[in-house]
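First, the structure itself, so that you have it in front of you.
What you see is part of a larger complex, with each chain still in position.
Going by the order they are written in, the chains are A and B; count residues from 1 in each one.
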Amino acid sequence: MPRMFRRMSAPAGLPPGTVVPVSERNGEKVRITVIDYDETRFEEKEVQSVEETLPFKDKPTVTWINIDGLHQPEVIEAVGKHFDIHHLVLEDIVSTGQRPKMEDFGNYIFIVFKMLYHDPRRDQVIAEQVSLILGANFVISFQETCGDVFDTLRDRIRKAKGRIRKMEADYLAYSLMDAVVDNYFAILEQFGERIESLEDELVIRPTPRILQTIHRIKREMIFLRRSVWPLRETISGLQRAESKLITQPTQIYLRDVYDHTIQVMDTVETYRDMVSGMLDTYLSSLSNRMNEVMKVLTIIATIFIPITFVAGIYGMNFKYMPELGWHGGYFGALGVMAGISIVMVIYFKRKRWM
Amino acid sequence: MPRMFRRMSAPAGLPPGTVVPVSERNGEKVRITVIDYDETRFEEKEVQSVEETLPFKDKPTVTWINIDGLHQPEVIEAVGKHFDIHHLVLEDIVSTGQRPKMEDFGNYIFIVFKMLYHDPRRDQVIAEQVSLILGANFVISFQETCGDVFDTLRDRIRKAKGRIRKMEADYLAYSLMDAVVDNYFAILEQFGERIESLEDELVIRPTPRILQTIHRIKREMIFLRRSVWPLRETISGLQRAESKLITQPTQIYLRDVYDHTIQVMDTVETYRDMVSGMLDTYLSSLSNRMNEVMKVLTIIATIFIPITFVAGIYGMNFKYMPELGWHGGYFGALGVMAGISIVMVIYFKRKRWM
């Protein structure tokens, strides 16, 4: 749970707009890459400082500056200074507990959302914050670590696949969001498989361990939901934003990614309902088992208690007990016991307990 | 569950608008049929390629092009090319996990929704995606497999029943949607019957198998709901769309199919409530049974335990036990036991446990 409930904001009391990185990866250096392209040209390079990206800024080509790592405040502040970004935006970029949102600052749009990936080591879904600054002909993206979800997009730009090289910077921003939302489907598919296999297991053998797994999935679904839900508003905010930064052709693509977000949420809701159903199944299967245990105990006890009593009677040491002297007494007693047992069994059969 | 949780979108990383069919029926060929009519003329034929349908396109008559099967991307792409359809629409047509929606592209309207049918082999409700492209004087419909829900509509066109031959293409699109929504009622009726028979069975004998059936119906209701719910918005979107493609006379028919959708949703909600009630009934009947089992055990045990104890006392081997020597000792002991039993039975009768 370390990531889920970490600090959501700068420490209380600091002046708002102070860039205090939440993550603490000190050793590593922040990686800055620049991809600059238009329909005919393409340039890609890794730079050492924000200042090196400035020459690209004023070119008419589309420039994508990707910054992997938020732990060096000076890098973020340099971006703020050179690209004239509001200091509250810079604070939002580094405090990684942001809710997905978009804010239109006139000459740039700030978008923040969550990238999900499955951490195989901890067998847990991790949310990483991705921030975009969409300017006139550039996009600056910020990631916490260098994820690989944008690799295929980079490839598409390099090889001029699809129409990305013919479009403006807003299409690039859309493509980044689309890559992240597409990745949600992959995450959901994993969830779907886990839920299906859990269901099969639940039918075969319900154990407390399954209950814990169900609860963990349930909580991860809550977490997922809180990540995806505000994304819907964010994208519909982009659609409604009357900003000159969002061109007409991109509008239709935003509608498409919006639809995908709705689909993701639908699936999340369906999974939530399924997980709730599994909890019900688990609890009623527990009751069922208890019932079965009780029936076995009751059957055994109610058959043997009376006949043990009969044996107890003839175990008494009274001097004058006529039956004891009878020749067929013993077998008669055994017969009585058998009779009682048979009556009991018939009774249970009728009650459908056996 | 294969259909319910299959991939909902093109694989992540591909450029948006890539036509990647989700279904994989390779052997079969896509079937394309054209129905062309106006008030006086009628023509119906099966064609081999999209190109063959083009002559009908510019005629003033209403043309219905039906495409059964989405597994040949070249067919979909040909439609896109010749009818000037946006590539995102083509992607939506082939990725069959779409949420019902309508989109107005100016010179055509794209509508996607779910056709439900009951698969008798798997005893499951299957959702098949139906996409419509409503143009100036044509409708192109896409189905995953060739269903038979449109057969009566075809017949009506052929025989000029009702007013369909006198109306525009938008009435044809409406008729297709109406056929699908009417079919929902048939599906719901089946559900209604299953729920009723389950209820009767639940009263007679609750078994874990019934619980599983309840959970399956519950999940199918969730699934149904998610299919029908967005259809409401879709149709109300069509009603509100200020498109010249939707003529005034058809508006009133859209209102009618809208009302039907609301009725479907009402019924789905009622069934959901009923299924929830059945779960409650099941659980409380389990508790009831447990209670009954416990009562039997308690009655048997509390009657026999004390009298077995009495027998135990006189089974002791103490040398000096006065009662053992008494003449009526044995019968006295039996009498004491009978007395204890009678007291117990009276106690249980009073507690209404017997």
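Keep this in mind: a contact is a pair of C-beta atoms (placed from the backbone, for glycine too) under 8 Å apart; a residue touches a chain by one contact, two chains touch by 3 or more.
Predicted model, so just to flag it, every value in this text is computed and none were measured.
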Problem set entry | Homomeric assembly size (copies in this file), of which only 2 appear in place | 5
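Just so it is clear, only the chains that are shown with their structure count from here on.
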Exercise. In their shared complex, at which residues does chain B touch chain A?
Worked result: 1, 5, 7-18, 86, 88, 92, 97-99, 101, 103, 205, 208, 211-212, 215, 218-219, 222-223, 226, 279, 282-283, 286-287, 289-290, 293-294, 296-297, 300-301, 304-305, 307-308, 311-312, 314-317, 321, 323-330, 333-334
Problem set entry | Complex interface listing, chain A residues touching chain B | 149, 151-153, 156, 161-164, 175, 178-179, 182-183, 185-186, 189, 192, 196, 203, 252-253, 255-256, 259-260, 262-263, 266-267, 269-270, 273-274, 277, 280-281, 284-285, 287-288, 290-291, 294-295, 297-298, 301-302, 305-306, 308-309, 312-313, 315-321, 352-353
